[in-house]
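Below is one structure; the comments refer to it alone.
Excluded from the complex is one protein chain; the other protein chains are retained at their positions.
Letters are used for the chains, namely A, B and C, taken in the order the chains are written, and counting of residues starts over at 1 for each.
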C-alpha cells in the first residue's frame, strides 16, 4: 500500500467512525425517555425529541445522500417537508411552532428512518472514492457538528418539557453533595493590543468564525470564575428585578411582560429557592454557577456589580491559550458544577454555561455568505442576536473551540446560559 | 328471595354491567391508536385521548369513590389537579389549553389508573347495599353519560389531531361505495299549538331538560332530511361565503377572521372537493349530509335557501313520536351516511349529525342549578352557546333522546354538526 | 284647503319639525365640548363625537337625499367611505377601530357637512309632495330614531373618553345632594298567561319588535325598583367577584381576563368607592341605581340575591300598562337618580338604566329581515347579544316604548346598564 492510499483509507474510516459515534450518541441521550416524552413541544423555541432525531437524519439525506447517490429517492418524501428546519432553498417547511402537533410519524418510525439513513451513509463511506470524500468533507463535518448542536438542544428542550410538568419527571437521577465553598473572585488582566480574531487553524470551523481580522482591544480584566447562585440571590434580594435603572430598556420591558423574578426554572418554596434540573427539582446550590439567565439579566447583574460583560473578542483573547477542558456533556452532569478553588487561574471558560458577551452577533469584516442552502446556516441570523462563548454542560467537548460563536436572542433563557464579569483596565 | 331483594340485586347488576360496558367501550374506541396519538392537543378545544381516558376515571373517583369509601385516598393525588376539567368547587385545575404539553403520566400510567378505578368501582358495586345504591344512582348515571360524552369527544378530537397531520392518518379503513342518489327534500307540517317541552319520563335526563314547561309554537314545516354536500357545494359555488348579506354580523366576522371557504376538513384538490374523515382523506360524497359547519354557516345556508333553522322546540315537537334510531357510533361508520330515499317520512332526525337549531342555550322557566359541584355540569354554560339536537354518528344510541340538548359556541365546527331546514307555515 | 291637503301639510311640518328638533339636539349635547374632545376614540366600542355627528348626516344623505334627489352627488364623496358604519350593501367602510385616527375632516368641516345636509333636507321637506313623503316616511323615521340612538352613544362614548383622562374632565357640573333613603324592595306579581308580545301600535317601531306573537309566561314576580349601589357594594364586600359558583362560565372568564372588581368607572380611594360620572369624579351614592355592569355581573348579582333576571317578555308584560315616564336625557341628569319611595308601585321601569334581561337577542317567530341596506339595521345582530329594556338617563323620552328591544354583548358595560330582580311565582 502506498502512503497516500493509507492516508485516504484512514481518512475515510475517521469520518465513518465519527459519523457513527455521533449518531449513536444522539440515541444514547434519548435512552431515558418514554415514548410520550419524544412528542411534546412545550413552547415555540422547543422541538420534540423525535423531531431532532429525524431532522438530523434529514440533513444527511438532503445534503449528502441526494448529492452523492444517483437518482436517490427518499422512501419517506413527506419527511422532507416535516423535518426541514429553515433551509428555504430546500423547499417548503412545516411551521416551526407546530412541531408538537404531530403524532405521526411515530417514534418507532423515526428510529426506522435513522436506521435507513445510517445504512445508506455507511454504504456511502464504504464505496466513496478519495475524490468524492474530499469533495463531501466540509458538508459531512457540518453534518456532524449540526447533529452535536441538536444533541445540546435535545437536552435543553427536554428540560423545558419536563419543567412544566407538575409531576417533575427526572431525566437522570443523581445524588448531589452540597459543598458551599466558593472560590474567591479574582481578575486576570490583559493590556491593550491590536488583536487578531477569528479561526486560524486547520480543522473544522463555521463560516461565522472567519475571516481572521484585526480588532483593537483596550486593556481589560476578566473574572477568574463564573457568577454563582449565591451572588445572583444577593442581586435578587437587593431588589435587582425592580431596580429599573440597572436594566437596558428592552430588558426591563421583558422583566415586566414576562414577569421575571429569578432565573428560568427557579421557584420559591416556603422561603427557599428551588430549581428544576435534569436531575430533578431540588434546592438551589449557592456554589453552582447561575444558569438560565437572559442577556438582559446578565447585563443588569453586571451593572449592579459595578462591572460589565466582556466583548466576544475580549473573551476570545482571554481564552486564547487555555486548554479546552471543562464540564461538558461527556461528564454526564447535565448541569453546571461548583468550583471550589481557582488557584488564581482563569477557570470555567469552557463548559458549564455559555457565557453571554456584550457583542451583537454580526459578520466579521469581509464575511461572505457561502453559496447555496448550506449558506443559510449562519449568515442570515446576523441581526438581533447576541454572542455567547465557551460551551456548556450540554455541549460536546469535540464541538467547541475558543473562536466558536454561539448566538441567541437577548431574551432567551432555556439554554445553559450564564455570566462572567469583566472590567476596564484603568 | 323476596321480590324486593331480587329487584335490588338486579338493579345493582344492571348498574355494574352498564358501568363495565361503557368503560370498555372507551378503550375499544382507542384500540386503533399509537401511543403518540394519545398525547396531542391540536387546538385548545381538543383534549388528548389520554386526558379523556383519565378524566372520565377521575370523575368516578371524585364523585363516587371519595363519597362512598371511608378515608378514600387517591393513590395518584396529582391526577386530581391534572384531570379535573372545570369543576371549580373540586379544586384547582391544570389549564385546559395546556393539556397537550404533558408527556407524563404516560399512556400506560393512564391505563393503570383506569384499572385501579375499575377495580374499586366493581368492589363498590359488589358491596354497596340497596340504600347506598339508591343514593348514588343519579351520580352514577351522570358518570355513565359523562363518559359517553367523552367517547364522542375522543372521536372528534382525534379526527382533528389526524386532520392537521400531512400524513393523513386513517382511524379505521373503510371502503365507501358512491351512490349519488339523494332523496327529494320534502316537508312535514305542524300546526300551531301550545306545546309542552322538556323531559317527562322516568329514565335518566340532564337537569337542562327540565322543568317541563309550556311554550307556544306557531305553525311550521320541517325538511324530511338533512342538507347534503351537493346542496352545500351549490351554496359555495354561488358565492355564499362572499355574500355578506346572507350572514349574521358575527358570522361574517368569523368568515373573515378564520378565512372560511368551506366546511372544516374540506380541501380543494385540482378543482375537486375532498374532505378528511376518520376513514381517511377522500373525495366529498355529494349524497352525504354536510357536516362540520358552524351555526353561522348553517344560518347563512338557510338564508340562502329562503328557509330557516328550526327552534329547539320545533325540533323537539317534530321528533316527538319518532323512534330513536339512526347512524350512531355503534354502526362503526364514524361519519354521516347518505340517505337515498325517505318515503316521505321525517328521516335522519337521530344520529348522523347534530342539528343546529335557532335557539340560544338558555335555562327553561323555573330552572334551578343543582347544588354542589355536579351543578356545574350544565347551568353555568347557559350563555353565548347554541342548542343542537339529535345526536351524531359519534354518539351512543343509548345516550340520546328527543329532549336532549347539546350546546356549542356558534363558531365551533369540529363536532359532527349539520343542517336541517325549516320554514314558517303560512 | 281640503282636509286631506291640510293633513298632508301638517304631516309634512310634523316631520320637518321633528327632523330639525332632533338634529339640533345632537348639537346641543356637543355644546360643552372642546374641539379636541370630538376626536378621541378611547376603545374600539367608542366612536369620536365628530364621527357620530357626521355619520348621522351621512345616513340622511345616503338613504334620503340620494334616493329623492335626481342626480344627487355628494360634495364630500370621501365621507361615504369614512362615515358609513356597517351597511355593507352601501359600499366599503373605514374600519371601525380606526375612527380615532382621523384628524380630518375637522370638527368645523363636520359642522359644515351637517349644515349642508340640513339645508338639503329642509329643501326636500319644502318641495316633497304627499306621495313622496308617504313613501319616505319609514326611512325618515328610522333616520330620526337612528340619530337619537347616536345621541345616546355620544354621551356614553364621551363618558368613556373622559374617564380614562387623569384630569377627569367634567361634562356638566352639577351639585349632588346625598339622600341615602332607599325605597324598600317590594314585588309585583303576575300570573301565568299566554301573552301576546311585540309592537302592536300605529307609530314608529323597529322591525325587531315584530311580528306580534304569542308566548307562554309562567307566573312571576318582579322587583318594584332597580338594584342600588348599596346592595351592589354588599355583593362586592361579600366576595361576589371571587365566588366562582355565582357566575356563568363565560362571565367568570371575563372577570378574570378583564380583572373586574366593581362596575365600570368605579375606583376605591382610601377605602371608599368613587365613580366617574358625566358630572365629574365623585363618591358613590348608595341610593342610586347601580349602573355600568355587564350582563354577567347582573346574573351573578341575581344569583347571589337568590333571585334572577326577568325575561324580556316578563319585562314587557310587567310594563304593559305603565306610563312612559322616567329619568331620560331631557332631565339633564346624565346619570341615574335615587328613588326614595315607591308607594308599592312598579317604578323606574323607564329611564335611569337599561335593564339587562335573561333573553338572548333572537328573531321573533315569523321575523323576516327587510330588503336592502336598511335591512342591516337589526336582523344581522341576532346572535351572541342580550336584550335590554326600558331606556336610560341618556335616552330620549320620545325614543322609547315598552316593546323596544336594545341589545349589547353580555360583557359590555359602557352603556347605562343596570339590574332589576325577578323571581318565579310559586
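Brief remarks follow.
Keep in mind that, in the parts below, a residue touches a chain if its C-beta (ideal position, glycine included) is under 8 Å from a C-beta of that chain, and two chains touch if they have at least 3 such contacts.
Just so we're clear, the structure is a prediction, and the values are computed from it rather than from any experiment.
Listed by label, the shown chains that the missing chain touches in the whole complex are A, C. Only one of A:4, A:89 or A:257 touches the absent chain when the whole complex is considered: A:89. Only one residue from C:14, C:35 or C:194 touches the chain missing from this view: C:35. From the options A:18, A:186, A:213 or A:282, the residue with contact to the chain not on display is A:213.
When you scan A:317, A:335, A:358 or A:405 for touch with the missing chain, the hit is A:358.
Within the entire complex, the positions of chain C that touch the omitted partner chain are 34-40, 42, 78, 81-82, 94, 98, 100-107, 161-162, 164-167, 169.
Counting over the whole complex, chain A has residues 86, 88-89, 194, 213-216, 218, 244-245, 247-251, 295-296, 299, 358-360, 362-363, 365-366, 375-376, 380-384, 386, 410, 424 touching the chain that is not drawn.
The rule is simple: only the chains that are shown with their structure count from here on.
Taking each chain's centre as the mean of its C-alpha atoms, chain A lies 48 Å from chain B. The mean-CA centres of chain A and chain C are about 61 angstrom from one another, to the nearest whole unit. Not a single residue in chain C touches at least two other chains.
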